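With one protein chain withheld, the remaining protein chains of the complex are depicted in position.
Take a look at subunit A:
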């Protein structure tokens, strides 16, 4: 009897703390009735009182089990122990760790524990098997050193700057003020120091935090730029171990690359350069610190791909994705951009084909994207060729040479003739990521497209804009060949640069881009083709060459095949510069590649036919040369 009334009794006990639990005699009578006993009022009252007392006693006894278990919470378990030790049957079914909520029922002033029905079948067949209890373990933690240490609770992370030493704090304030301030000279000094200071490890989290503020200054290109420079300095500091902060830095940089920044609304703002720079920075972070975070490469590629495949995103985001991929190396382009191109092309085409005035701005953006893609795939082609030849020859040296050559070219005048120069900025140069890109990308199973096939497909998109040419192998240094080649794809440039029919609004962008020193902004897109690839003279048989040459006669009208002095002739690609937003040095690339399958199966140039409409190929060839020359004027 007493057992069954315990719950209501406990209820009242918790409700009124001052007074003790009182089980109403009605309850007792009810219980008795349900057991088939008729009780008088007085008996019920006495029983009720006794029940209350016994309950109190049991509760008091149970509290000692709680105390010895060193808990604050009295559990059903404790109560049951008290009952058991007083030779009373224990109450089963309430052993849950969580508090059981009592629910009142208004009508009857009844309280009960919610007890839902459990569908055992569902439970048994449920796929989400509940996790088992984690294993009990002991972990040690040095809480207080010499009785001092942090007075904060164990396990908390320092939350604010004040736990730093005063000197560091001052340094931090000075540096951030200098970098984000107005004075460019101060900024330079601060960045240099940040790049070389060996004692700022403790400040890293704070700097990373500041950098993560990119999201709040997306309207201010200047600030974004400064923050990116801060990233660069931190990344280049040889004394810093970035650890998991790499992820945070990468996300900040990715933000600059991909997000439709508030600053992009005004077409006068050159956010393109920012994206270029951020992309370069991204590749740099990745190639130098990518090993700190597993799966980083994969993640970056995925997010880039996601942006690229999202047609709702603005074109500037797409542009970011393309330059990002480009910066991550040709393999990334091959893996993500290339397969995606057919699908994307349609969208881009639609934009580019729209000549309405309202679309002018979008169209201009579209051209930027177009240009970026072109650069990316061009390098893809040439690097693929290089890798093929390199693998054929084991020519790491060749690759190196080519890289050096590229750099050298970039630094030199656009005359395309300078001799190779060593990299002046090795870590930031594209060289590193190109190299690593060759080695570092490992995707699971992915069937590579053969170079010629790829070329064919790309050509079908870009037509002659795809300025990859054959030229005579050994005469690399002799850039003259480049001159005519440039023309094929630089048509655009003169159009916009001089008397652009399409839109004058495009102009500022272009000029802005051109003003940036390639070295400073490090845009991958400005990276010129190496004039002198050290690729050894092709050792390929003449047949494929010839075939190729013959096949693509119209494609590469300027290709010549003079017999190289070193035995078999080598192919050399020449890549024309991009029109929009780029300096238009012609880029020449020389390599040899494996025998191509017959190119007779060249797909109809469905896309390429359209391109003239966009304003690429339709220009008279004569003007190409002119445009080419004009391009060099500004420089």
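Methods note: a contact is a pair of C-beta atoms (placed from the backbone, for glycine too) under 8 Å apart; a residue touches a chain by one contact, two chains touch by 3 or more; residues count from 1.
The rule is short, and it goes like this: contacts and distances are computed from a predicted model.
Visitor: Report the protein name recorded by UniProt for the chain absent from the figure; options are "Transcription initiation factor TFIID subunit 5", "ER membrane protein complex subunit 1", "ATP synthase F(0) complex subunit f, mitochondrial" or "AP complex subunit beta".
Guide: "Transcription initiation factor TFIID subunit 5"
Visitor: With the missing chain put back, one of A:53, A:209 or A:241 would touch it. Which one?
Guide: Of the candidates A:53, A:209 or A:241, A:53 is in touch with the missing chain.
Visitor: Looking at A:64, A:119, A:173 or A:196, which makes contact with the chain not pictured?
Guide: Candidates A:64, A:119, A:173 or A:196; residue touching the omitted chain: A:64.
Visitor: Have a look at A:73, A:116 or A:185 and name the one touching the chain we're not showing.
Guide: Answering carefully, the residue with contact to the hidden chain is A:73.
Visitor: Which subunit A residues touch the hidden chain?
Guide: 20, 46-47, 49-50, 52-54, 56-58, 60-61, 64-65, 67-73, 75, 77, 81-82, 85-88, 97, 133-149, 151-156
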